[in-house]
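Of the protein chains in this complex, all but one are displayed in their positions.
The chains carry the letters A, B and C, assigned in the order they are written, with residues numbered from 1 in each.
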Amino acid sequence: MATAAALPTKAPADNRLKMLDAAMTRHRHQPDALIEILHTAQELYGYLDLDCLKYVGRCLKVPPSRVYGVATFYNVFTLKPRGEHTCVVCLGTACYVKGTATILSALEREHHLEVGGTTPDGTLSLVSARCLGACGLAPVLVFDQEIAGRVTAETALARTRNWMEQP
Amino acid sequence: MSVTTLTMNGTLVSAAEGATLLAVAREHHIPIPTLCHFEGLSEVGACRLCLVEVEGSNRLQAACMTKAVEGMTVTTNSETLRSYRRQIVELLLAERNHVCAVCVANHTCELQNLAVSMGVHHVRYEPQAPQLSMDASHPRWILDHNRCVLCTRCVRVCDEIEGAHTWDLMGRGRHTLVISDLHEPWGQSESCTSCGKCVRVCPTGALFEKGTSATNKDPHFVTYLKMAREQKLWNR
Amino acid sequence: MIADDLAAVRERERTAISLSTARIAVCSAAGCISTGGAAVKDALGAAVIAHNLSGSVRVLGTGCLGLCHAGPLMRVTRGDAEPVLFTKTTPAFAERVIAGLPSGVLPLEQRCDLQQPFFTRQHRIVTSDAGIVDSERIEDYLAAGGYTALERTLAELHPEDVVREVSLSGLRGRGGAGYPTGLKWSTVAKAAGHGTFIVCNADEGDPGAFMDRSVLEGDPHRVLEGMAIAAYAVGAEQGYIYVRGEYPLAITRLKTAIRQAERMQLLGHRILDSQFNFRIDLRIGAGAFVCGEETALIASIEGKRGMPRPRPPFPAEAGLWGRPTLINNVETYANIAPIILHGGAHYATLGTERSKGTKVFALAGRIVNTGLVEVPMGMPLGEIIFDIGGGIPDERQFKAAQTGGPSGGCIPAAHLDLPVDYEALAGIGSIMGSGGLIVMDETSCMVDVARYFMEFCRDESCGKCVPCRAGTVQMHGLLTKMTHGTATDRDLALLEQLAELTTRTSLCGLGQTAANPVRSTLRHFHDEYLAHIHDHVCPAGVCAMNGEDPR
Partner (left out) sequence: MESLTRPRVATVWLGGCSGCHMSLLDLDERLLDLAERMHLVYSPFMDIKQFPEHVDIALVEGAVANEDNARLLRLVRSRTAVLVAFGDCAVAGNVTALRNPLGDPMPVLARSYGTDTSRIPGVGANAGSVPPLVPKVHMLRSLVAVDYYLPGCPPPADLIFFVLSELVAGRTLNLQSRATLG
């Protein structure tokens, strides 16, 4: 297989590529496993770059344009590397009613970012979510994997400022 | 082959079993506007222009995908349907940058012709004026996203007839774009065979030949190709 | 594992429970975990060991206890005594609880009154295991009577008997549209030949809804059992759970549960030594609301872009890979085991004439008791909001209740006496939806709320059909103009016309219902629109009204 050709520089001597191959083998290289494999690839590499998409497409026998189409259809997949820290702002209805829009714009102003963007130094990515299902605690934000409820603009800014100061 | 009888706009018409309402209408010269439909390609039911009223159902049905059923009563041109179709054409005209005056497809464009036939003289919706690119990297043809209506005829002809699957859609909703390979310049596509079928099925000026003002369209060439292939006309 | 072994496991587990002096359940649903529930549970575990109580005290992580706003919640059961529920617990508090157990003294503060309407007015079927069953232990589920329904089904019922029981129960799809479940099952059963599929739609996408999440996190085996019974009824051997990628905890718990069930031969080959084989695989959604639509869901499981296709053919006839496919929602499957155990007729005694059983609602927004509740169908909306939900906080006025998410509508105060069932909600321009119930007070502007939902639909439209792709963009633009105070009567007329167009001509449910929030607010809050357009005033003071033309 064109493993080396497809991922010449991006796969250093780590076993991420092996894990990706193993995942594809587990799905018997079926084309319908594309989304599952993209999940795996993103978990391993943090994002999906073109070489990776090309490689997965070739292994699963899915045309490149379809791979790209699937990778850009779903919100979860990202083709750009994320920042070191991620702040997810929930924009579900319950959170919206309790004012997450204000928190979001405060974060955008403070860090000169738009939703989906990353600070130039690669420290912080600002992401929005369509309901995290923790509506009882609205407004909800996620600071790197940790869910925080009843957040205010001040507490949110305190967290992100802290990251920016000690990257 | 058994024959089905149904009523279309008050007239009894006959249809081959399994025929779509659109095929029946065309056979009997009853006009139904279409955009995503192309003779010989699979149906997607996406443009919603061919919606018709079927008695007994409160849902409008896409004529291109609804099979004729014995005893069906179909209306293809009520005032409501005409109003919906006008609105859909207006929505398309407002969606991207359709500037007929400077388009290679002026007067041969299916979208423009639909607008004329429906009496759409202006668009009531806010023009979205998105900033979209053109891809002129291919030696022979150009893709202009400004004029694309996302009918996916190019995607289907490339997949179903040519078998290359160079084209597909990326993104979603209003950000949907037709792309080649991994959103790479068309001229560098590894999968494209430069057969040009996509250009020939494009209803607007989104795909066109360099150096021409209008591309020659043949609405039947795909059917012809398919027939030739299925009946092995060339290797008898 | 055969039925006798299963009985032995149940017996062993029940004995262990009866021998324990106290069972301490910590809510381990996402809500309480985000307020520190995991730390509380860890502290309990440590304290049990420190106080040498390992033999007599059991600590379990359990499904959503309901009062999410007061978490982390802790429920202490001792022998036959009334359980005690503690709110807003901390690790230090956990230590105090354990320290007090030997002397039988529990802290008096932070107790929650279990006799308040929030608890007494609920009727728990789907959520009955919360506080009793540890979400990660199949033995707990078995001890509480879990998998008895599957056992009974395989031992005593023909597939058609199962379908008949479900039809008799009057259960309707809990995903939102309310299609009769029994009818769906019988269609699939009839279409079946070889290779029928079962799908559990756990792509809970409505913003403001977290019922399915709670069920999956709290009681995953209940869903697996429901699916297995359904598979038996329609003749399927393969099932998929399509679960939101945003629910990592639910995914983990489901993986654990599937593994446990396979080990006990409750899933997999020759289940309980019968001829019945059924395997369940997870498919992780990647963030697309439209995948809640059945045909888009199918495309997504097949690894494609989640774009719907016109129906017919319906998935019941031609679904996954063209095979007959039964698709039900999490809550629907969660109702199956109780229906089989107690009979469809018994289930049908609850609820209204055409909407049977209970419904789980996620209460959120401007309401005192935000959290999860399960009530009989037909309970008046006002009772859910004011008696169970505790009303509106901060002495504000109720303005509207939003049900059905972006496909639903806003219900004004005039309809608070409305009995909540499928028909009644549809009658006033909303829908039951999957169960999100968001309460708004006078600080919410209804034009802005309509704009919010339209933005959602615009961003989640798959882009396949023109009315939805371009219509939602235009409607959003018009609503934005209104919130900026630059809209005219002509814009209002265009909005109404576009709302009709998208409803009537869109390809799938997303587009067909995208205008519902607009239509229901136009219907019930027309004055607010006029205030924005004629007087350039936002009565709630939410909208910018800066007179700038939005671009």
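In the analysis below, a residue touches a chain if its C-beta (ideal position, glycine included) is under 8 Å from a C-beta of that chain, and two chains touch if they have at least 3 such contacts.
No experiment lies behind these values; they were computed from the predicted model shown.
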Check: Looking at the whole complex, which of B:107, B:140 or B:175 touches the chain that is not displayed?
Finding: B:107
Checklist line | Full-complex contact with the absent chain, from B:73, B:117 or B:193 | finding: B:117
Check: Tell me, which residues in chain B touch the chain that this view leaves out?
Finding: 93, 97, 99-103, 106-107, 109, 112, 115-119, 121-124, 126-127, 129-132, 146
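The rule is short, and it goes like this: only the chains that are shown with their structure count from here on.
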Item checked: Highest C-beta pair count, chain pair -> A-C
Next item on the list: Provide the C-alpha centroid distance between chain A and chain C, rounded to the nearest whole angstrom.
Entry: 25
Notebook entry, point to check: If you average the CA atoms of chain A and of chain B, how far apart do the two points sit, in angstrom?
Noted result: 36
Item checked: Between chain B and chain C, centroid-to-centroid distance (C-alpha), Å -> 40
Next item on the list: Find every residue in chain A that makes contact with two or more other chains and list them.
Entry: 66, 69, 73
Next item on the list: Identify all positions of chain C at which a residue touches two or more other chains, and write them in rising order.
Entry: 288, 305, 460, 462
Next item on the list: Show which residues of chain B lie in contact with chain C when the two form their complex.
Entry: 44-48, 51, 60, 62, 65, 84, 87-88, 91-92, 94-95, 124-126, 128, 149-150, 169, 171-176
Next item on the list: Name, in rising order, each residue of chain C that touches chain B in their complex.
Entry: 288, 305, 309-310, 458-467, 469-474, 477, 494, 497-498, 501, 504-507
Notebook entry, point to check: In their shared complex, at which residues does chain B touch chain A?
Noted result: 165-172, 179-183, 190-191
